[in-house]
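Of the protein chains in this complex, all but one are displayed in their positions.
Naming follows writing order (A and B), and every chain is counted from residue 1.
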Amino acid sequence: MAGSAVITPLIDIKGLVFSRGQRRLFSEIDITVEQGEVVAIMGPSGTGKTTLLRLIGGQLRADAGSVKVAGQEVGELSRRDLYRLRRRMGVLFQSGALFTDMTCYENVAFPLREHTNLSEALIYHIVLMKLQTVGLRGARDLYPAELSGGMARRVSLARALAMDPELMLYDEPFAGQDPISMGALTQAIRQLNDALGITSIIVSHDVGETLSIADRVYVISEEQVVACGTPDELRNSDSAWVQQFIQALPDGPVPFHYPAADLDDELRSRPLK
Amino acid sequence: MGNMRSIEIAVGTFVVAGCVALFVLAMQVSNITAFQRTEGYTVVGYFQNVGGLRERAPVSLGGVQIGRVTAIELDQARLEARVEMTISADYDDLPSDSSGSIRTSGLLGEQYVSLEPGGMPDALQNGSELLVTQSALVLEDVVGRFIFNQSAGDQSE
Partner (left out) sequence: MTDLLQRLGAATLNNVATLGRAACFFWRILLGLSELLRRPGLLVHQIYSVGVLTLVIIVVSGVFVGMVLGLQGYYTLVDFGAEESLGVLVALTLTRELGPVVTALLFAGRAGSALTAEIGLMKATEQLAGMEMMAVDPERRVLAPRLLAAVISLPLLATLFTLLAIFGAYGVATTMLGIDGGAFWSQMQAQVSFTDDVLNGLIKSLAFGVVAGWIAVFNGYDCMPTSQGVSRATTRTVVVTSLIVLGLDFVLTALMFD
């Protein structure tokens, strides 16, 4: 199945337009991801990065434009074909999305039990290996409520990897991780990608970690792709916007404050007695 | 896995308990034996007035239930109520001139058909007709007659 994917990009988004309610999130966005790449999609909070992952996974439909995954137009797939396509994807949710009534072990075993007829012995081996990858083999009998947010995310990663996906979608994988596991996780994403031939899309606003492992980066802001290129190209970009974002400057083209009236005027309108 | 097993056992017990409850409802509460109409023979009686007699009402002789009313309909030719009752095959030697009357158990209780045995040597057969019948006692008629008698008595004095 890799044969055809080498010629066309694995993910090909063209002229994507999407609004949620009254709010326009994307207008005319183009993104391509080649087989085997690690592509980061970055941008300030609230620009709809998670929404983009949902569009790729077929949970949302584009208002206009096309979202193609492995050459198939996601929005036009029948339910059966969409579910077949999703079997080739793994998603790491921001919250982890672990099943709270199952242990870590059962969570990781869940996709295997749903989609395969493997023996329990084989599932045991696979699950333990996946949990070992994320360093939580010892936590296999714990319930998600007994894990910290960062640990839950790692179990969720093991679960996403259980079916050996071709495409991994990471939604904010670094948020809430302590420095040690953050470093390990960053390396793990890169190594998984190279060792297993996975294609990865990372949605994040942690600049340092993301730039250290991404092959290419798309920066999204205000409905548009404002910059794209390798991490080095971005670092050397002369766009004030990109520099502000990468160097984490508090003020610049992107305002820190949500649009509001002048603070002085607002305070004066209700004077203290 | 042990947990799953105890859940299975609990669910199994639950389903069995529900089915047993339905069975008891059928046998103890609604007496499903009323369905077994085949065991017995049918006797017909014509009544001028059946009162509140219902289908499935008991048919008794000497206070012992021997069958049930299976159908009540109006005979257009005779303009009388045709009551069909099934008598249990155990009682196959009832005199053919037995009479039937509709009675009430208690003042406001349910109505039933009471058979009074006759003296003929031959027995009631399947499809036999009760020759002598007595209609249900209608309370209004009784009260009406009572008042009429009272006023008649007043005049004679």
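Basically, a residue touches a chain if its C-beta (ideal position, glycine included) is under 8 Å from a C-beta of that chain, and two chains touch if they have at least 3 such contacts.
All values reported here derive from a predicted model rather than from experimental measurement.
**Q** Could you tell me which of A:20, A:61 or A:87 touches the chain that is not displayed?
**A** Candidates A:20, A:61 or A:87; residue touching the omitted chain: A:87.
**Q** Consider the whole complex, including the chain that is not shown, and state which of B:90, B:110 or B:129 touches that chain.
**A** That would be B:110, which touches the missing chain.
**Q** Could I get the residues of chain B that touch the absent chain, sorted low to high?
**A** Here the touching residues of chain B are 4, 7-8, 10-11, 14-15, 17-19, 21-22, 24-26, 28-32, 34-35, 56-58, 106-110.
**Q** In the complete complex, which positions of chain A touch the hidden chain?
**A** Against the missing chain, chain A presents residues 57, 59, 79, 83-84, 86-87, 89, 91, 93-95, 97-100, 110-111, 114-115, 156, 159-160, 163.
Everything that follows uses one rule, which is that only the chains that are shown with their structure count from here on.
**Q** Take the average of all CA coordinates in chain A, do the same for chain B, and state the distance between these two points in whole angstrom.
**A** Centres of chain A and chain B (C-alpha means) sit 77 Å apart.
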